[in-house]
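Yeah, one chain of the complex is gone here, protein chain that is, but the others are all in their spots.
We call the chains A and B, going by the order they appear; numbering starts again at 1 in every chain.
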């Protein structure tokens, strides 16, 4: 049994958008109780990650650290000028696969699923596939 | 066919714990011969990665490099003081998906699956879902 869904997100220049509840919704709509859920970001200057959902300073610190780890660099050649964002996208990754167990995504109590915008504002999309029994 | 399992790990302050044999066990218990295995870390200051299992200096060098890449930073605001660990968790990632083929996880001869502790010591858990035929 599979269930495919799309989520749309309007982003700011940069930011981490908590999409956990929308993923949980897609899983509940699917009717899958045991299986998995693949989340895919189809953009190359944005990514997906799982991190703390409690203190909003954590995601702020993460964006700050990622700008230190992947700053704009004088020797970048890509004419669009957003290579730093492309690097951050690959550091976070374009996909997340969650376990679905007893009809719910398996997540730690402090975990949230974040869409990471590194080159907005843009209208973004995330694809979701739930598969299992 | 799906099979869900939990693994518990006691960690030190930081370290990379080889959990390959425990993942292989969960796969063999599942009875799945063709399919996949999703491994999920429910913590936000720890992650999962695959890297060399032969020379223990590789994982030591990795922890050292991750501390250089994501050091504690004066401008971090998260009051708990462990933002560097949160960043490292996202750089490694919270999940791994393995191919299961002929009843075994597909891994290179030098590959091990590592639980990466960045903010221990703690009692940690890893979730495993095996799905397939």
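Rule of thumb we're sticking to: a contact is a pair of C-beta atoms (placed from the backbone, for glycine too) under 8 Å apart; a residue touches a chain by one contact, two chains touch by 3 or more.
Bear in mind that the values here come from a model prediction, so they are computed numbers and not experimental data.
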Considering the whole complex, which of B:10, B:29, B:55 or B:72 touches the chain not shown? B:55
Going by the touch rule given at the top, which residues of subunit A touch the chain that is not shown? 2, 4, 36, 38, 40-44, 69-70, 73, 75-80, 83-84, 86-87, 89-91, 93-95, 97, 127-129, 131
By the contact criterion defined above, which parts of subunit B meet the unshown chain? Give residue numbers in ascending order. 34-36, 49-52, 55, 57-58, 60-62, 64-66, 68-69, 91-93, 96-101, 106-111, 131-133
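One rule holds in what follows: only the chains that are shown with their structure count from here on.
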Euclidean distance of C-alpha centroids - subunit A vs subunit B, Å: 19
